[in-house]
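A single protein chain has been omitted; all remaining protein chains appear in their positions.
Let's look at chain A:
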Amino acid sequence: MAAPKKGRSQQRPGTALAVILVTIVALVGGMFLSGEHTPRLGIDLAGGTSITLAAKSEPGQENAVNKTNLETAVNIIERRVNGVGVTESEVQTQGDKHIIVNIPKGTNEQQAKEQVGKTARLYFRPVLAITEANPAPAASPSASTSGKATKKPDADKDAKKGDDAKDAGEKAKESSSSSANPSSTTQGRAVSEALTKDDASPSTTPSQSAKAEDKGSSTPSPAATDGLDTTVTPELQKQLDAVTCAKNSKPPLGKPDQPIVACGTGDDKGYKYALGPAAVDGTDLDGAEASYDQQRGTWQVNLEFDGKGSKKFADVTGELAKNAEPNNRFAIVLDGDVVSSPSVSSSIAGGRAEISGSFTQQQAKDLANVLSYGALPLSFRTEDVTEVSAALGSDQLRGGLIAGGIGMALVILYSLAYYRGLAFVSVLSLGVSAILTYTIMTLLGPGIGFALNLPAVCGAIVAIGITADSFIVYFERIRDEIREGRSLRPAVERAWPRARRTILVSDFVSFLAAAVLYIVSVGKVQGFAFTLGLTTLLDVAVVFLFTKPMMTLLARTRFYGQGHKWSGLDPTRLGAPAPIRGRRRPITPLKEA
């Protein structure tokens, strides 16, 4: 027979094989470089860390610690620790005020601990007064005066804050704390504070002010009924003075609709704030993400409000812009701490805001993660952190692996018996897909926290069958072609388009299941969906890049090409008409291009 005209797919079987070989080498190399040689195991197989959180009952909200709130908290924590959904962590309630969080070995324990317990209650509150937090506060001389004092406009206060300055901020703080002696009055301190803030505080984000588009769109006069009340009540002033902001002494969280006092953190450290009722809160957020600010070289968290939140935010910033320093500032309060307190010069529309502070990349990402899954309805204190052993004995994993081995051997035996020489191709293909799955899972461990639990191990074992099915579909097609009297080389090529379509259609269904479940669900189901999607994609990759080119190559060999009786492609065994030399090959239409 003349040399077959090579189709495009057949032209370079070597290229595809080279691609997959390079991929394998890269993955295996990466695996050894990363130092992780086995996939991370889930908590059921490897144990991990168990964190016990106890709900704190807050003054005034004694009834808050109830079943409903605990369950809500469990759901939120679940999402926080499961981030991308593949870490296989477990969260459950214990007793009537505890939550247990189990995290598999190898997770960053410290980070996890901080994330799970963070209440993440976020409020935007208008600033009523800012004073310097002094470890030894002087007695307040006159509450009302100082209250007024903070309202007094100051010529310099509207000036935009410079970006420069962490160092400047530090210095300013030092200088201000040295100048503001305990003996100075509250009023004096307030003013001096405001002045130092003026040149030093980097907390204002220019972009926020710049973003304002509809300047003056809402222009109720300051005297209007819904104008913001910036008065510091005597009571609040007393609280403000009492707060020390020393370590471990945090002012109470307070209620969202009440004015509170709070301490600054990050760049605002060293200041304390009297803050009005929450204008916008964390539930009005649509999402949060960490980003890097090129200009300032700092990490920040970008917030996106939902429709209601956007409107509230635009309104309140419009109001604030009309006030004078420091009442033109709003404070972003997270769990009772002022993270940032930018000033506003005009209403900010568009539903976006950002929290900038002295975040590291990790802090910004953690905060964004925590904010996007919402606030816990309760605050928690970490009661206990212990190691827990695997819930399933090591015999279960060993049993699973043994079963996997037996299963693999049975599959190989069966395909040897049925497909003979073709089994060589299917075994090699299974081997390739096993290596790919193993290395990718291993690399995903440190990468995205992927952990393999027992169900996933079983899933991988079942995947042997589903992967083998792709080969079976293809082999059966080849045999059908041979039965129709074709010799192997054209049979391999003609069978491919038909087999390919079947494989793609059915793998698409699997992938659809994986994708939908991954996007919609949480927890273990999400982990399962991830594994399913991964194995499905690998199946397609292996069939396209390995099995098919391998068949093309093998069809050129004598053993397969001539249909040796052990090749599994022996035409007589398959019942094909013996090819009669010299006779015209039957002309048959090609089913698919």
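As a working rule, contacts are C-beta pairs under 8 Å (C-beta built on N, C-alpha and C of every residue); 3 or more make two chains touch, one makes a residue touch a chain; residues count from 1.
As a working rule, contacts and distances are computed from a predicted model.
Not every chain of the complex appears here, and the one that does not is recorded in UniProt as "Protein-export membrane protein SecF", selected from "Propionyl-CoA carboxylase alpha chain", "Aspartyl/glutamyl-tRNA(Asn/Gln) amidotransferase subunit C", "Protein-export membrane protein SecF" or "Sarcosine oxidase subunit beta". Interface note: of A:P256, A:P455 or A:G561, the residue touching the hidden chain in the full complex is A:P455. Among A:P234, A:G485 or A:G561, the one in contact with the hidden chain is A:G485. When the whole complex is considered, the residue among A:G95, A:G307 or A:P446 that touches the unshown chain is A:G95.
Where chain A meets the chain that is not shown, the touching residues are 1-2, 4-5, 7, 44, 47, 50, 70-71, 74-75, 78, 90-96, 98, 100, 102, 386-393, 395-396, 399-400, 402-404, 406-408, 410-411, 414-415, 417-418, 454-456, 458-459, 461-462, 464-466, 468-469, 472-473, 476, 479-481, 483-485, 490, 493-494, 498, 501-502, 505-510, 512-514, 516-517, 519-525, 528-529, 532, 573-577, 585-593.
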